[in-house]
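Note sheet for the following structure.
The complex appears here without one of its protein chains, the remainder shown in place.
By written order: A and B. Residues from 1 in each chain.
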Amino acid sequence: MSDRIFGLVILIVALGYIFSATLIQTSFLSDPVGSKTFPYIIGGCAIVAALVVMWKPETDPYWPPAITFVRLGLAVIVLVGYDYTLKPLGFIIPTTLASGLLSYQISPRRLPAVLTGVGLSVGLFAVFKFALGLGLYAFPKAWF
Amino acid sequence: MNTIFKRFAAGLIVSASLTTSAMAAECIAPANPGGGWDFTCRTIGKIMYDIGAVDAPIQVTNMAGGGGGLAYSTVVNERNDDEDLIVAASSATATRLAQNAYGGMTADQVRFLGAIGADPGVIAVAADSPYKTLTDLLDAVKADPKSVTFAGGSAVGGFDHIKVLMALGRAGFNDIRAVKYIGLDGGGDAITQAIGGHVQAVTGDMSEVVGFLKSGDIRVLAAFTDERIPGFEDIPTAKEQGIDVVAVNWRGLYVPKGISDEAYQKWSDALAKVAASDEWHEAMVSHGLAPFTKVGPDFQNYVNGVIGEIAQLSRDIGVIK
Partner (left out) sequence: METLSLLMDGFAVALTPTTLFLAVIGCILGTIIGALPGLGPSNGVAILIPLAFSLGLDATASLVLMTSVYYGAMYGGRISSILLNIPGDEPALMTTLDGYPMAKAGRAGDALVLSGVASFVGALLATFGLILLAPVLARLAYKFGPAEYFALYILAFSTLGGIASKNQAKAAIAACIGLGISMIGIDNNTSIVRFTYGNLHLYDGVDFLVAIVGLFAVTEVFVFIESHGKDSAIGVKLGKITIPVNDILLCKWAMLRSTLIGFVAGILPGAGASLGSFLSYSAEKAIVKDNSMFGKGDPRGVAAPEAGNNAAAGGALIPMLTLGVPGSGTTAVLLALLMTLNITPGPTLFTDRPDVVWGLIASLLIANVVLLVLNVPMVKFFVRILMVPPWVLLPGVTMVSFVGIYSLSGSTFDLLMMIGFGAMGFFLRKLDVPTVPIILGILLGNRMEDNLRRAMVISDGDWTFLFSSWIAIGFWAAAILGFVGPMFLRGVLKKPVPPTD
C-alpha cells in the first residue's frame, strides 16, 4: 500500500513537473533541442517508473505510531527555528537551544540535554571560529 | 620551526580577529572561488593591505548566486549603508543589469567605484584552422552560418556571445537566429573544445587564451581593443580589419548606494593607489589584463554608457523583450 501511495505521489509530482515545463519560455536562437525537451524526458521516465512501482508494490515498511510523527514534526520545527534565528541571534544562543532540544528528544533527561546544548554551542563555536576561521558571530551584533 | 609556529599562531589570531574587528572591511566576490570576481577581490584586497591603503586585511566573502544577483540584492536590500563593504564587478555585472537579469534591480541602486584593468575580448581558432583572419571567419559565417560553431565561457546571451554578434553585425550579417554558439563552463573549456576540433572558433578574454597562444595550440584572429594589446603586438585588432568593435571585460568594484561621500572617496583613493602600484602591474601582466583605469564618477558614467549600449543590443537580438 505504501508503495502504491508513493507511486501515486510521484505520478502527480511528475505530471505537475511536465505541466510546469510547458510554461518555460522558448528561445529564438539556434537550439534544436530547446529548454523543454529534457524536463519532458525526465518527467516521462518518472511516470513510467512510478507506474511500475504501483503495479508491483513491495511489502509495507514498518511505520511508527502517530506520536513518533508528532515528535519528528517537533524536530523539524526546532531545526527551522534554528535556521531563522542563527543570523539575527548569533551562534551561541540558537545552537544551545536547538542542540539541547534535539538531545532531549533523543534521550529525555534534562540535565544531560542542557549540558549537551551548552557544551556543543561553546565547543563548536571555538572550533569553527578559531580553528577554521569561519565568519561567525557569537552573540547578536546589536550587543556590541 | 619555532618561528613558523609563532607565525602560525599569530595568523590564527589575525584571521580570527578579522571577522570581528570593526576596522576590517569585506570584499564580496559574487561567485564561487576561482573566477574573475574572486580574483578581483583577492588580488585588489591583498594589494590594498600590502601597500597600506587600508589598515586591516580585507576579508573575502564568496556569495555565489544568480550570476551575481544574490550579492547585488544583498547589498541593495540589507547592507545599503555599509561603509566597510566593496563588491567585485565586471562587464558581466553590467551585461546582466542591462538584460534585467537581477530580478528587476537596476544599476542606479549601487555606486560603481572604479575599474583598474580590463581583459580584452578576443576571437581565436585552433592552430590548424583554415581561417587565417577575422574576415575569413566572418565571411564563412556569412556564406553558411551552419559551418561555424562558436564556443565561449559564458552562457547564451552572455558577454562572450554578444561580442560575436556585435562583430557579425558590423560585418553586415544580421540573421542572429542562425549563428551557432555553445556556452561552456569557462574559457579554458571552450578553448579545449576548439583545439579538439569540436567547434570552429572561440570567443573569450585575452587572459584565457594566453597559455594556449604561447604553446602554439591556437591562433588569435582579433582583439576587440582600440590599440593592439601591450605585449601581444602581433595580434591585430578587429578595428584594423574593418570590424569596429571594442569589447573589454573590465575588472572593478562597486559599493553600496547609501554610503557617505567621504567613504566613497576613501575607497576611490585606495583603489587608485592599487592601480598605480607595482604589485598590481605585475598581477595584470601575469593575468593578461590590459591597463584600463577609470575611478570614481568617471567610471560611473562609463558603466551607464555600456549598460545603455548592451541593453539596446540585447533588444536588437531579442535576448530581452
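What we mean here is this: contacts are C-beta pairs under 8 Å (C-beta built on N, C-alpha and C of every residue); 3 or more make two chains touch, one makes a residue touch a chain.
Note that the coordinates shown come from a computational prediction; the quantities given were computed from them, not determined experimentally.
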Sole contact to the chain not displayed, among B:A25, B:M63 or B:L313: B:M63
Sole contact to the chain not displayed, among B:D108, B:E282, B:D298 or B:D316: B:E282
Residues belonging to chain B that touch the chain removed from view: 1, 4-5, 7-8, 10-12, 14-15, 18, 32-35, 38-39, 42-43, 46, 57, 59-67, 69-70, 73, 99, 101, 103, 146, 149, 155-158, 180-184, 186, 188-189, 191-193, 195-199, 207-208, 210-212, 214-215, 217, 282-283, 286-288, 319
Residues from chain A at the interface with the omitted partner, ascending: 2-3, 6, 10, 14, 17, 20-21, 24-25, 27, 29-33, 35, 38-39, 42-43, 45-46, 48-50, 52-53, 56, 58, 61, 63-64, 68, 71-72, 75-76, 79-80, 82-84, 86-87, 91, 95, 98-100, 102-107, 109, 112-113, 116-117, 119-121, 124, 128, 131-136
